[in-house]
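A single protein chain has been removed from this complex, and every other one stays in its place.
Lettered A and B in written order, each chain numbered from 1.
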Amino acid sequence: MLSREQRPWAALLLPALVPLCGLFLLPLALLLPVSLTSAQGFSLAAYGKLFGDSYYLGIIGNSLKFAALTTFFALLIGYPAAFGLTYIKGKLRSALLLSLFLPLSIGVIVKSFAWTVLLRSTGVVNKTLMALHIIDEPVRLIFTQTALIVGAVNIFLPFMILSVYAVVAQIDKRLSEAAATLGAPPLLCFLRVTLPLSLPGIVAGTALVFSLSVSAYVVPTLLMGERYQTLPTLIAKSFLLTREPAFGAAAGAVLLAIALAVVILSSKLGKPRG
Amino acid sequence: MSSQAAPLTIKAVSKQYGPTTVLDRVDLDIAAGELVTLLGPSGCGKTTLLRAIAGLVTPDSGSISIDGRDVTKLPPHKRQVGVVFQNYALFPHLSVAGNVAFGLRLKGMDAKAIAATVALYLELVHLGHVAERPISALSGGQQQRVALARALAVQPGVILFDEALSALDRNLREEMQVELRHLLRRIGTTAIFVTHDQDEALTMSDRIAVMYRGRIEQYTDPKTLYAAPASLFAMSFIGQSTQLHGEVLGNPAQGMVEIKTALGRLRAAANFAPGSSVVVAVRPECLQLGSAPSAESNAIAGRMTAAIFHGAHSMLHLAAEDGQRVVAQFSGGQGLPDEGSDVSLHWPVAQTFVYPAAEAA
Partner (left out) sequence: MTQRLATTFAILMALLAALFLLAPLLVIVATSFSPTPVFDLPSGGLSTRWYERITRLDGFWPALYLTLEVALISTAAALLLGTLAAIGIQRGKLPGADLVAALLVSPLMLPGLVIGIALLQFFRGAGLTAAHPALLLAHLIITLPFVARTMLAGLSRFDFTLIDAARCLGCNFPQAVVKVMVPALAPSFFTAGFFAFLASFDNYPISIFLTDARTKTLPIKMLQYIEEAPDPTLAALSSLILGATLLLLLLGDRLVGLNRMAGTGD
């Protein structure tokens, strides 16, 4: 199957592929049988429970809604910001990149915790709003859906910006200049040249942020607590608290399916045409 | 510096990649200190042959000997063959001096000797003043010289150039060709060039090996190659030529043929049976205006379609009814006929070449 010249190179892949298959592919594949098992053997009860109860369907809906909103706002802010980053040069750009990398490298727990501090009734946001006389009494910010989205956008924004930036920074500026010399006004230059060229970055960023937010556990738990159940919190509970592995595995399979759909869709969309 | 030039012998070297035969029983003999060019279009096998000499590719069969030693199975680092690559392959993490010293360090020379040798070879390529600079700070031409100095510093018996000048712009390239030849002569190393640029081959080589489809078609010095190409391919590849299809009518004398073409009857010194399909070729600079003044000339007449001025010379284009073209070269641009007028051209029979039509692929 492999030629004599190819074999040594193929051998280099083996040390990485073995753990990947054994510790990743295999366990994931084995989730499916777990979700289909009950005390009586093969059973679809777990899925029945998941899709049959409007409560659980609502939870799946929560996750998707949360992910969609987070991704939307991250794109809204992140897309122009990524362009802005390309227009800034020198030390300021390094400083801005630092402000992107630093939150990325801190970890979700520290960041979510920081937001809980910010949003407390005695926290900075409330204090500032009162100082500016916008409100008289501290408003309950924490444990609201708005706070959740704002916090999630804050946490996942660097992923969006860096994904778009990686693509946009490589766009040859002369291409839109060429469009301009052919008679296109700036808006058209953007729509017809820059936007399509930046599409791989948009797709990559959207897929990444959607993926991360639909599977987020720490963010909703810390910022919304018990009030807002998502698919991840359901999965964690099933395994750690209520000891329902079949149900948890079923929920996990659904989450996995969503993530796979995102990956496949984004790889189809992200491919340049022609 | 001493000449340690090594002679090179290649016998029946073949190489296949899958179904494609890239080298087909190639034989080549290169004398010590000779400058040889492997010339041919892309896909002819010249780069593969060069890489086989370097040891980066192992032939399927045949042998390669350098300085009497059979190196066919030896890896590159044991062969004492220097290579200058097309993209220069300079190490980005080392300075100019660091690059040139690379091979010397591997030989275990002491620091002082290395520094002296590096300075010597950088001076040779006129880059003594940039020794400590990073590679990225150099222009393309300068990088090429560093690559050259690096390869020469280890004093190889043979040095190979893999389209090394093709990335330079035209003026710089021509300048480097002359300088390179001069430098190699001075050092005395055997050198092999690979190029598809026939001007470069003619300028730099003692001998040229014209390659086509994995075989060496002709191996001779530039002047002979230009004046007496052995095949239609060589004729087409080197210099310009007018080519006319024709049919052999008969043999008017021993070793002579008479050929019927769309532009008239031509005679040439060749051996073909009557009825053979042939291609008649002649170099543009051999053609003169006017009808044939003597029996030793071939003559054609046709309508002039273009006169293209190239500065020091002009090219005249003539067309036959069947679309075949004649190209003639004249110096300067004065006194040429007008476009559209009927023109007669003649040239010596002795400068006429005839090849079998089957060679026209």
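Note that a contact is a pair of C-beta atoms (placed from the backbone, for glycine too) under 8 Å apart; a residue touches a chain by one contact, two chains touch by 3 or more.
Computed from a predicted model, the values in this text were never measured in an experiment.
J.: Which of these, A:44, A:129 or A:236, touches the one chain of the complex that we don't see?
T.: A:236
J.: In the complete complex, which positions of chain A touch the hidden chain?
T.: Listed in rising order, the touching residues are 2, 6, 9-13, 15-17, 19-20, 23-28, 30-31, 34, 77-78, 80-85, 87-88, 93-103, 105-111, 113-118, 120, 122-124, 127, 154, 157-158, 161-162, 165-166, 169-170, 185-187, 190, 207-208, 211, 214-215, 217-218, 221-222, 232, 235-236, 239-240, 245, 248-249, 252-253, 255-256, 259-260, 262-263, 267.
J.: For the chain that got dropped from the picture, name the residues of chain B it touches.
T.: 54-56, 75-77, 79, 81-83, 85, 87, 89-93, 102-103, 106-107, 150-151, 154
The criterion applied here is as follows: only the chains that are shown with their structure count from here on.
J.: If you average the Cα atoms of chain A and of chain B to get two centres, how far apart are those centres in Å?
T.: Using C-alpha averages as centres, the distance is 59 Å.
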